[in-house]
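All protein chains but one are shown at their positions in the complex.
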């Protein structure tokens, strides 16, 4: 009886997630986790990625877009890819559909912002003099996130702003026979993610340079060693090489053109 | 008093472990963790590995064999190396000696199965139409694992099967003077793990191609720069190069022959 009442009174531990370009071998992320657990001892810290290419804000924004909304409300996401650390660039804490994102104001939150309906963004006040100008991950973002997790109200964390810096991702145009888009991401498997997010007609194909690629439902619809285009898990058309690396095979990279061709 | 009773009524948080070939930089594992924590907010999620070579089911099976039974009963292990995602391949949830393994039916559970005494395996029902055919890690395996962790009974998770797909690992044969086996794994250190799991006679040696290697107890029994064979932490004989990489030095790879030679 008593125990039941107790149990129900215990809130689930808040989760804090961590995405950085710090790698792990220098102990930088360890320092962030230590700071967090000193302020919010019960917080569960989920590593997302620490191997974003150094300084690649666009790649960080892409990854953040994959998971921020999959977590329950109340989750605090830290994202630190921050080549401008210590400069005049602002630092943000955003509340997006009930989740929080703590990040530098350099475009990292672009895709999370795109997907959110209920948005509030605050500028984190300038760090105190003893914050290391080279490591706001440890001295600014981790403490803010931990205080949020420990119960500090979002409304107390700085002034509202409405002009966060966003990255302009490529848009598509209409070509003669379909849609012209471009490569917006290449994943670990070499899958080439395009900007095209179609309700794809049944007889459409993908064309890149002089290669024509059929559209299927999943990777293994292709014969081993052949190319296929499928709608990926975030709704974008992506080009895949069965049991291989499409990006290497096609020599394709960010920004390259991709045509969705719909014969009439 | 009260507090004591409360404390004892609080069960330990269930753990869910994650092994994939997804890497981390695309946010795929973050999406899985988000799904898990939305369904089972108190679950502790332990990363095991996300750098299994893309599509290398055998390597995933090897790694899973290292830890599944070290965790306490009730743990839910997710293993996703799944080149056939979205195809007709089945998805499984297995109960092995009180731990659970959620994985595609492609051989990933082979070595865990080998080691388990009490085995029950169920086929996870086909995913709903809104599951992405390219990402069952997020839309099938993570939710099933989270529901298990949150208290759904194993018996409610699908129909029993008794024919999971297993990988045939190489077996040994008797040679003139001992045992002929082969390389079944190469680890991060370049240690060459063989299929030989002997009660090794004191005067035995290992032979590979034209090299003879003494058998010792641990790596540092060898002089720096020299080769030694030891019984590794999973009971298999492995070949090691003190302060170096045996696999590179010997040019050995999966499947290469290894002889345990017992002079009479």
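Here the chain labels run A and B in written order, and each chain numbers its own residues starting at 1.
Quick note on the criterion: contacts are C-beta pairs under 8 Å (C-beta built on N, C-alpha and C of every residue); 3 or more make two chains touch, one makes a residue touch a chain.
Computed from a prediction, not measured in an experiment: that's the story for all the values here.
Among B:51, B:123 or B:257, only B:51 touches the chain that is left out of the view. The residue touching the chain not shown here, chosen from A:29, A:75, A:194 or A:233, is A:29. Only one of B:70, B:156 or B:174 touches the chain withheld from this view, namely B:70. Residues touching the missing chain, restricted to chain A, are 2, 5-6, 8-10, 22-31, 33-35, 37-38, 41-42, 44-45, 47, 54-55, 83-87, 132-135, 138-139 (touch as defined at the top).
Annotation for chain B: contacts to the undisplayed chain at residues 2-4, 6-7, 10, 12-13, 15, 17, 19, 44, 46-53, 59, 62-72, 75, 185, 187-189, 217-221, 230-233, 243, 245.
Keep this in mind: only the chains that are shown with their structure count from here on.
Averaged Cα coordinates give chain A a centre that lies 29 Å from the centre of chain B.
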